[in-house]
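Before any comments, here is the structure.
Subset of chains shown; positions unchanged.
When the chains are written out, they are named A, B and C in that same order, and each has its own residue count from 1.
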Amino acid sequence: MTVVKSPLAEQDRKTVGDALQGALVDLIDLSLLAKQVHWNVIGPRFRSIHLQLDEVVDAARSASDTVAERASAIGVTPDGRAGTVSKTSGIDTVTDGWVKDGEVVGIMVAALDACITRMRERIESTDEPDPVSQDLLIGITADLEKFHWMFQAENV
Amino acid sequence: MTVVKSPLAEQDRKTVGDALQGALVDLIDLSLLAKQVHWNVIGPRFRSIHLQLDEVVDAARSASDTVAERASAIGVTPDGRAGTVSKTSGIDTVTDGWVKDGEVVGIMVAALDACITRMRERIESTDEPDPVSQDLLIGITADLEKFHWMFQAENV
Amino acid sequence: MTVVKSPLAEQDRKTVGDALQGALVDLIDLSLLAKQVHWNVIGPRFRSIHLQLDEVVDAARSASDTVAERASAIGVTPDGRAGTVSKTSGIDTVTDGWVKDGEVVGIMVAALDACITRMRERIESTDEPDPVSQDLLIGITADLEKFHWMFQAENV
């Protein structure tokens, strides 16, 4: 059933749809991961990192909504179900239980690093087929790289 | 490592911790499910349901934060990772792709029904060991039952 | 026609439904009574009491909405029509025309007294069948008892 007519040619729709679906899963997982350590962080820097993680959660949730709705807008049905996230995310999971503050910082640096590498590939792959989707991915990547810097800066 | 000293006796801590962990997983999955159909709903009632689902998402996200932080407060580490949600949620998943508006309403009625049944068991099991946790679960259940009524009312 | 499936067993649904319907009628009548004397109060304390009464109106309106929607949520249709309120309210009516400020205070003490007595019976009767409804009634009663204190304190 063709519900939404794509403004893109079929091949482009496929390429861009893959990029958006990949971004969606990574961003949802990033938000779940950041919440997980938001609840389980311990150590003298608890409060500072607890608050910082919620900024990542807010940004990741908002970005996941943006890319999912963009997928719908080009006629691709987004898939953000728990099972799909669990199976296809590009981010490593963490062990359960309390996590020391310094480790949390390291976990976030690694998770953001994984996201950013994949987002940059998506920026490249969408450049030709759809500059509109690319522009959204560029804006999201700028935010991720800002968080990346900040966690690295406190990882010294 | 005992990081957080529980205000509860060990057995009570265990009982209440199970209730909270169960609630956490259901609420996260409810928020992911509601977002999934928020993006994929189609049909004449699209806009109304699209907006209504985001109210469920907001409530479920806020409630999941409440129960997770309550778990930490009684010395139980919450687990809201994608894999855990995918494996232990009490809510049925949906198929991917577009979903007609009427079906979305039915899906939400069923998902809320599953959550509510389990939440009422948790209200009962926490009554003796911890009225503070119970009070939080009662408030969350009141909201879920309100959403449940509303989706049923439009399911006629 | 069963429109909304109750989370309660049939007997409990009946008991809780009666408590909520009774509360609904009392709260609507309280809001109408408070408005009536808000418009007709006279005397040196006019302004203070005029403003105070609108706080009662706001609280009673909001509480009546809460209990009516709770009734719907447990599958009981609420009835807040003028005729029903007029016939089944537990609050005495007032004579028409201007009312002196001191009398207004006495009227409000009596009306709140009547409401509170009945609300406390409802808190008791809903304890077993539905702690969720009970929790809402407890919160509303706390507000009514706070207003009750305040009008008594200025009734000295």
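FYI, a residue touches a chain if its C-beta (ideal position, glycine included) is under 8 Å from a C-beta of that chain, and two chains touch if they have at least 3 such contacts.
Every value quoted in this text rests on a predicted model; they were computed, and no experiment measured them.
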Whole-assembly copy number, given 3 chains displayed: 12
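Everything below uses one rule, namely that only the chains that are shown with their structure count from here on.
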Pairwise touch network: line, ring, star, complete, or other: line
Gap in Å, rounded to a whole number, between the CA centres of subunit C and subunit A: 49
Complex contacts: residues of subunit B adjacent to subunit A: 1, 3, 28-29, 32-33, 35-36, 39-40, 42, 61, 64-65, 68-69, 71-72, 77-87, 89, 93-94, 96-98
Contacting residues of subunit B [partner subunit C, same complex]: 113, 116-117, 120, 123, 127, 134-135, 138-139, 141-142, 145-146, 148-149, 152-153, 156
Touching residues (chain side subunit C, partner subunit B) in the complex: 3-5, 7, 69-70, 72-75, 131-132, 135-136
